[in-house]
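What you see is the complex with one protein chain gone and the rest in place.
For chain A:
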Amino acid sequence: MRLEALLYFYGRRLRTQPVQELLAGLGIAIGVALTFAVLVANSSVAGSAEQVARSVVGTADLQVAARGARGLDEQLLAGVRATPGVVHAAPLLEQRAVLRGPGGRSTPVNLVGIDREMAAFSGRLAGTFVAGGLLGVDGIVLPLASAQVLGIGRDHDAIVRDPARVDVEVAGRSVPTTVAATLGREAAGPLAEALVAIVPLERAQRMTGLEGRVSRVIVETAPGREEAVREHLESLADDRFDVTAADAESALLRQALGPGDQATSFFAAISALLGFLLAFNAMLLTSPERRRLIAELRMQGFRARQLVVLVLFQAGVLGLVSSAVGVLGGSVLARGVFDDSPDYLSPPFTLGTGTLVGPLPVIGALVAGMLACALASAPPLLDLRRGRAVDAALRSPGVPGNALTSRTRRRMLWTALGLTAVAGALLAFAPEIALLASGLLAIATVLLIPSTFAAVLTAAEWVVERAPGLGLVTVALFALRATTLRSLALAATGGVAVFGSVTIGGARDDLLRGIANYADDYVTTADLWIVNPADNQGTSEIRRPGIVERVAAVDGVREARPFQGSFLDAHGRRLWVIARPSEDPSLVPRSQLVDGDLEQTERRLRDGGWVVLSDQLAEQTGTGPGGRFALPTPSGGVSLRVAATTTNLGWAPGTVIVGRDDFARLWGSDAPTSVEVSLEPGADLLDTRAAVERAIGADSGLQVLTAAERIEIINASARQGLDRLDQIATLLLVAAVLAMAAAMSAAIWQRRVAIAALRIQSFTPRQLWALLLIESGVVLAAGCLTGAVLGLLGQVGADRYLRVATGFPVSAVPASWQTVEAFTIVVAAALAVVAIPGWFASRADPSLGLQE
């Protein structure tokens, strides 16, 4: 068919059905926008962190990294530089800190100490900081992102003429300093988006109490010498340090993000399915007209292939335009809504805050949108099947193009049941692909809706047969029988929205509940906690000699216990190592135990030589209770026996609990990372807290938190980390409600002639309005009910994935309030919106009913 003819037919369609075309495009655009935004947001966290890492290390290809917060002796640097094949080597000291700016604003940052050797690596950091002479200035240098959080941001690179004063709270001390410069994107590149603070190495060492120590030495090797250098450095490290690629951080971050990204990608896929249904729905509104057009064109001698080309061309144009709109909308969403990096990742990783849009997601989104549009447009092509009458569109029962045979319905039911059974089997036997099970359930939701809908209609008819005075419901049921496919598509849209919302929201709630349980067990061992700010996991050292003894001497304090912890890179992941004081009433959070005997486990941890691992870590390293686990520590590699397994305590890469004596020996440090304080019976909590704050000194920069406050901070951090799930669930509902309401409104508007005819048959406008609302209510209820029931199964799937495949603590409570809420929101909101065009349509001019 000639392009001119294709354009003519499309133009005709646009002129005759502009609203339906707009609705179809809107559906595709919504699906593409949600999916695209999630994919971009996911890749941006890792991508921007990679850019930051690269702008620090520049051309370095290897690094020697310390295994603990105390770093490694900077004397090692000489040995590294002397290694044959090493072109350049420079030290870095990195410590977690909190900057407190004017007006009390604060932000956690990675405090980075560098020396002038960095200039040799040609990274952005080197170029601006070293070559720009900033090493010589007094104070710290902040990238724009950090400065703006503190309210001292400049919109250009500048040496600050009127230096703002900030306090650097690090390692149990608060160090007043000034901001010497802020670096914008032009000077610092991607580093401008990172929450870091840069100071000369020696000053960083003094600030942190780590004189003579560095965190890592980055190395640039001569071409072709990398392997030889690595081997030499490994012998130099003697299993006390790690020798890795200079950008190893990126791989570790990707590993940490993996489970969350998979979960959000799955939910994005549900959004895509929803978008497809919205488009399908909108296409159905015009199905009768399009079927008639195809029938007429066939009678005029058009060949089947030409008609396929015609339909695909129209779908392609609509798909391309609406996908492009979706990509634009998705970019806005990714930058405006999904732009927060998860807080819980910021202590162990240096994250960027930029949003990266690569070409692949854009191309993928455009192609997917066009494919979805082609699929949604396809049903009228079924009329081209051999043996089907040309005028099938005019002879089928009900509203033309809206019939669904009972045979088709039965097939859909059996397929849905089959998919549900497969999903059940996956949940039971292959939890690592449980998300796939949830995906199958989403499809089963759509397939089940015809049967649910028929069941609801039959049940409603049974009721109205026996209940006088429900005449309007009866008439509504008649109308619903006549517009089956359109009603089903609307019901499916609501069903998938509720399914997605229940699955996503339910899994999120279960995860939050699980983390709350863990936080409760983890924190309530003490009445008060002394911690570094923004250090939920308790991994930053408090280098304040005698602090535990001073606190123990405070009136009202029964006991002060040093708690230790650290992040450790091992087995391709950044592990969280926890070493609780032996005197603690509980060393392992009781609610998080997966496999093992609690009392025996705690006894073994206190005795030493034993370790408790998160379940998934144990499984992936091929060990379990009774087995052994290799732990690379700052004093060398050790092999500890596994006493029990737990959940991952909310830290996706995995957790390791060791006895405190073992930790102090293996990490070579007694410095606590937090202090647990138990009070004398009857001591006033707040008074004692004030006394403890005085005892540790106002210049400590430390926080003294009640157990309840610390629990709330941990829970808030978890909530922030799961914000994206919440946002997706909410957007899913909002998009579904709006699109359904729009489609229903258009359908109602199309029926004005039929409504006018009912007016002539003595139905009052009020009755007709009620009729339309009852119809819409039945459609929505049938769809949303199916979505809610299968959504609960989907929630089980998502929970099982999170618990078994990723090891997150999950406390599953199905059929929660959230399910009712999602159901009610979709039904009530869509009805509320539909009520307006329904009101106008119910007042249609009766003379419309006299027209042919």
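Just so it is clear, a residue touches a chain if its C-beta (ideal position, glycine included) is under 8 Å from a C-beta of that chain, and two chains touch if they have at least 3 such contacts; residues count from 1.
One rule holds for everything that comes next: contacts and distances are computed from a predicted model.
Within the choices "Cation:proton antiporter", "Protein lplB", "Succinate dehydrogenase hydrophobic membrane anchor subunit" or "Putative ABC transport system ATP-binding protein", the name that UniProt assigns to the complex's undisplayed chain is "Putative ABC transport system ATP-binding protein".
From the set A:233, A:412 or A:479, the residue in touch with the chain omitted from the display is A:479, counting the whole complex. Screening A:213, A:508 or A:759 against the full complex identifies A:759 as the residue touching the chain left out. Note that of A:111, A:183, A:464 or A:542, the residue touching the chain absent from this view is A:464.
Considering the complete assembly, chain A touches the hidden chain via residues 395-399, 403, 464-465, 468-469, 471-472, 474-475, 478-479, 481-482, 484, 754, 757-764, 767, 846-847, 849-852.
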